[in-house]
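Moving on to chain A:
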Amino acid sequence: MENLERVLSEHPFFAGLQPEYIKLLVGCASNVAFKPGEFILREGEPAESFYLIRHGKVMIETFVAGKGSIMIRTREAGEILGWSWLVPPYKWHFDARALEVTRAIALDGKCLRGKCDEDYRLGYEIMKRFNAIIAERLEATRLQLMDIYGDHV
Partner candidate 1 sequence: MATMSDSKTNEINLTEPMITRPFRVNRAIKDTHDTFSLELTPSGNSNKFDFAPGQFNMLYVFGVGEVPISISGDPAKQSKLVHTTRAVGNVTKAMNKLKAGDTLGVRGPFGTAWPVKEAEGEDVVLVAGGIGLAPLRPVIYHLLANRGQYGKIALLYGARTPEDILFQKTLEKWRSRFDFEMYITVDRATGNWKGNVGVVTQLIPRSPFDPLNCVAMICGPEIMMRFTVLELEKRGVTTNKIYVSMERNMKCGIGLCGHCQLGRTFICKDGAVYPYSQIADLFTKREL
Partner candidate 2 sequence: MRRKTIKVDYLARVEGEGGLYVKLDGDQVRDVQLRIFEPPRFFEAFLRDRKFTEAPDITARICGICPIAYQMSAVHAMEQACGVEVTGQLRELRRLIYCGEWIESHGLHLFMLHAPDFLGYEDAIRMAKDHPDIVKMGLQLKKIGNDIVILLGGREIHPINVRVGGFYKVPTKKELSKLTEPLKWARDAALKTVEWTSKLPFPDFEWDYEFVSLSHPDEYPFNEGRIKSSKGLDISIDEFYDHFEEEHIEHSTSLHSIIKGRGAYYVGPSARYSLNFDKLPQVAREAAKKAGLGKTCTNPFKSIIVRAVEILFSCEEALRIIDNYEMPDAPFVEVSPKAGVGHGCSEAPRGMLYHRYKIDDNGVIKDANIVPPTSQNQKIIENDLAQFIPENIGLPHDKLTWQCEQIIRNYDPCISCSCHFLKLKIDRK
Partner candidate 3 sequence: MAKRKPKLAVWKFASCDGCQLSLLDCEDKLLEVADSIEIAMFMEASRAVIKGPYDLSLVEGSITTPHDAERIHKVRRASKYLVTIGACATTGGIQALKNFRDVDDFVSIVYANPDYIESLNKSTPIADHVFVDYELQGCPINKNQLIEVISAFLNGRKPNIHSYSVCMECKRRSTVCVMVAHGTPCLGPVTHAGCGAICPSYNRGCYGCYGPKETPNTSSLASWFEKMMDVDDDDIVRYFRTFNAFAEAFRKESESHET
């Protein structure tokens, strides 16, 4: 457990979070590892956790009949995978697959939601962090949609 606590506190995502909250979060955390090609999340399934990627690379993708797998975004060490656990109906919208051996810490969403409900300050800290991620992804998505390297911007 001490190990997990250290990993959590050193992860950029939790930078600046008070140690007591880290301790609290450890209760929802577990170490996970995925082989290359292995699914981490599946579209439509309940979103019960999110992942702090410690090592490796993950591909977020969706599958379209006739076109195959459309890759949307890669996530790497130091980054976060998954925020559907935060928003009802708590289901994954995309697939995520490990591209290489990937080690991560999974945080149980249900557990975390409960802790956040109990302590709004923790909730606010977590929300702030996810907000930044969501905003960044929204901007990046906009850029991607604009097809800026195409014929017409």
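Regarding selection, all candidates are chains of the complex that A comes from, given by their letters.
Here, contacts are C-beta pairs under 8 Å (C-beta built on N, C-alpha and C of every residue); 3 or more make two chains touch, one makes a residue touch a chain; residues count from 1.
What you see is a predicted model, and the numbers here were worked out from it, not measured in a lab.
Asks: Counting any copy, say which of 1, 2 or 3 touches chain A in this complex.
Replies: In this complex, among candidates 1, 2 or 3, chain A touches 1.
Asks: Touching candidate 1 in the complex: which residues of chain A?
Replies: Touch list, chain A to candidate 1: 57, 59-60, 67-74, 76, 78, 99, 136, 139-140, 143-144, 146-151, 153.
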